[in-house]
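Take a look at this one; I'll ask things after.
What you see is the complex with one protein chain gone and the rest in place.
Naming follows writing order (A and B), and every chain is counted from residue 1.
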Amino acid sequence: MIGALSLGRKSLFRLPDGPTLVKWFCGSWTSLVFAFLYLPIFLLVLFSFNESKSGFQWEGFTLQWYEALFQNRILLRAFTNSLLIGTLSTLLATGLGTLGAWMLYRFRFPIHRMMEAFIFVPMIMPEILMGVSLLVLFVNLSLPLSYLTVIIAHVTFTFPFVLVGMQARLQGMDPSLEEAAMDLGATPRQAFFKVILPYLTPAIASGALLAFSLSLDDYIVTVFVTGAESQTLPLKVYGMVRVGLNPQLNALSALGIVLTILLVFASERLKQSNSGESI
Amino acid sequence: MADSLQGGSVPPGQQAGWRSWLLLSPLLVWLGLFVLLPTLLLVLTSFSRRDDMGRVIYSFTLDNYLRCFDATWLSIFGSSILYALVATVICVLVGYPAAYTIGRASPKNRRILLTLVMVPFWTSFLIRTYAWISILSQEGLANSLLLSAHMIPTPIGMMYTPFAIVLGLVYNYLPFMILPIYTSVEKLDNSLIEAAYDLGAGPLRAFSSVIIPLTRPGIAAGALLVFVPAIAMYAITTLMGGGSNPTIGEVIQNQFTRARNQPFGAALGVLLMLLFLVTFLLLGRKKSSPHAA
Partner (left out) sequence: MKTIRHLILALLPWALVACGSKPASTTGNSDVPGSQEEKKLNLYCWSEYIPQSVIDDFSKETGIKVSVENYSSNEEMVTKLLAGGGKYDLIQPSEYTVEALIRENQLLPINPAALSNLANISSEFRNMPYDAGNKFSTPYMAGFVGICVNTDKVKTPVKGFTDVFTPNHKGRIVVLDDAREITSWAFATEKLGINDVTPENLEKVKPILKKWLPLVKVYDSDSPKTSLKNGDVDLGVIWSGEAALLYRDDKKFAFVLPSEGSHLFVDNLAIPKMAAHPQNAHLFINYILRPEVSRKISEAFPYYNPNSAARALLTNEEIANPASYPPAQDINRMQTFRDLGKQAAAIDELITQIKAGGK
């Protein structure tokens, strides 16, 4: 929709109209942002094929790190632990956050303000404080340090992120949405599941994504509340720094990324074929 | 539900009945057990002493808090807050257009793009940070490219500088900004924006008068999710900054490790948290109702 150079006396280059300009600007900006986000990723995938162990000089193409990775039980075990813990804590955190945000929005509780303050606490408490105090708590509750304690800890510091995002979404919601649904004969329960929840889906999705990432990458809190079998990937990675990061880690990350991207595209394909329409 | 008459209008902010309390109970129990109790423990620790071994001797003393107000720690507080602030502002500026684009894309593309934003963060942050080190270091990628393009005569030291710290912070917190803004953008009513243009507004006007105010909750949430954790962050600032500018997160960390002074670390942490709570409460008072846009 560019205004073409009009041939003629007063040849003006007509600027594209507002929305188009915005689209272009935002589009190119977003590409730059993605380039920024993926530059280190691209590099680390590249170096997973690097002959050199230290990863700063290119010394030749090799698949040895991938081979070594598949024989590295410890690393693979840590990886699956991270995935397991991440998934379970994300499910719990998302449920807790969504339910909590909705209840606080929908009803007036006398302790509303105090609850809101405490919801913030895990976000603002420095991680080492949370790790140590949770450790002391678990020991006093005679909870053995294992998957359970790690999941509890992860849920505790991720669900506020879900909740806050949810509240932002609810703030902009038309308050009569639920009312309208019930005017049409829905019970509050139906209204919630058929109207509110779909409206909240983007916030649920983004909250879950955030929670999962936070859980996958957590080091300090996990260090204090984990047992020997529930050790996660970040713990192993952190330790490897002392001898130099092993390209096996690059291989692992590269595989994880490729897998995720494939999954995303696959699920989109599935959705399309199921609904029989291309959205 | 006993709370509502069947089919009647139910305004939000309604008085809670017993069923609502039941549904609130998971949150309540979780907060009570895993947030309140540890926080109490922390506060108790902050008033305590410790022995030579670093074990906490529960007692009552104000020494730890008094110590927090020494110039050293205050200036470290200050610089940590400054770094977090700068990183947050940059995240807003960089993240908003991206979040806007994703939020306005087709539903299919939206989901893909959103996930693509998060995928880099499913690699270990250590590996990502070391990748940045290999890009920014003296003999790294950036310098090699700039040198071969003859844009600089000698390599620039980009690592272990405030620039590197901010870059590290922005890189790691950008998704925390993009995601909340996205959720606000996603529900923007197209007709509102079209109306703005139809009324003759240029893009700048449309944004400043219509779009940005409508997405303010998302921006606020994003700013919160970046600013707050960024202050206590120490791993990135230490790795990218070289450790010569200590942050409050690093100081607290040290109290629990080398300095073996958990009570002092707890006091610093409690003060940090109080700072936030006070700010939050003050801001909350300004908001008249939960539905102020």
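Assume a contact is a pair of C-beta atoms (placed from the backbone, for glycine too) under 8 Å apart; a residue touches a chain by one contact, two chains touch by 3 or more.
For clarity, every value in this text was computed on a predicted model and none was experimentally measured.
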{"item": "Per the touch definition above, residue among B:T61, B:S75 or B:S208 touching the missing chain", "value": "B:S75"}
{"item": "Contact partner of the left-out chain, one of A:L99, A:M123, A:M182 or A:A251", "value": "A:L99"}
{"item": "Per the touch definition above, residue among B:A84, B:I133 or B:A196 touching the missing chain", "value": "B:I133"}
{"item": "Which residue of B:A131, B:A206 or B:V251 touches the chain not shown here", "value": "B:V251"}
{"item": "Omitted-chain contact residue, chosen from A:W58, A:F193 or A:F265", "value": "A:F193"}
{"item": "Selected residue (touches chain absent from view) among B:S25, B:T61 or B:S106", "value": "B:S25"}
{"item": "Contact set of subunit A toward the excluded chain (per top definition)", "value": "54, 56, 74, 88, 92, 95-96, 99, 132, 135-136, 138-139, 143-148, 151-152, 189, 192-193, 223-231, 235-236, 238-244"}
{"item": "Residues of subunit B in contact with the chain not shown", "value": "19, 22-23, 25-26, 29, 50, 52-55, 71-72, 75-76, 79, 130, 133-134, 137-140, 155, 157, 159-160, 238, 242-246, 251, 254-261, 264"}
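In the analysis below, only the chains that are shown with their structure count from here on.
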{"item": "Subunit A and subunit B, separation of their C-alpha mean positions in angstrom", "value": "14"}
{"item": "Residues of subunit B that touch subunit A when the two form their complex", "value": "1, 3-4, 6-16, 20-21, 23-24, 26-28, 30-31, 34-39, 41-42, 45, 94-95, 97-98, 100-102, 104, 106-108, 111-128, 130-132, 134-135, 139-141, 171, 174-176, 179-180, 182-184, 186-187, 193, 197, 201-203, 206-207, 214, 217-218, 220-221, 224-225, 228-229, 232, 235, 248-249, 252-253, 256, 262, 265-266, 269, 272-273, 276-277, 280-281, 284, 290-291, 293"}
{"item": "Residue ranges of subunit A touching subunit B (in the complex, touch as defined)", "value": "17-19, 21-22, 25-27, 29-30, 33-34, 36-41, 43-44, 47, 55-56, 96, 99-100, 103-109, 113, 115-130, 132-134, 136-137, 152-153, 155-156, 159, 161, 164-165, 167-173, 175, 178-179, 182-183, 185, 187-189, 199, 202-203, 205-207, 209-210, 212-213, 216-217, 219, 233-234, 237-238, 241, 245, 249-250, 253, 256-257, 260-261, 264-265, 268, 271-272, 278-279"}
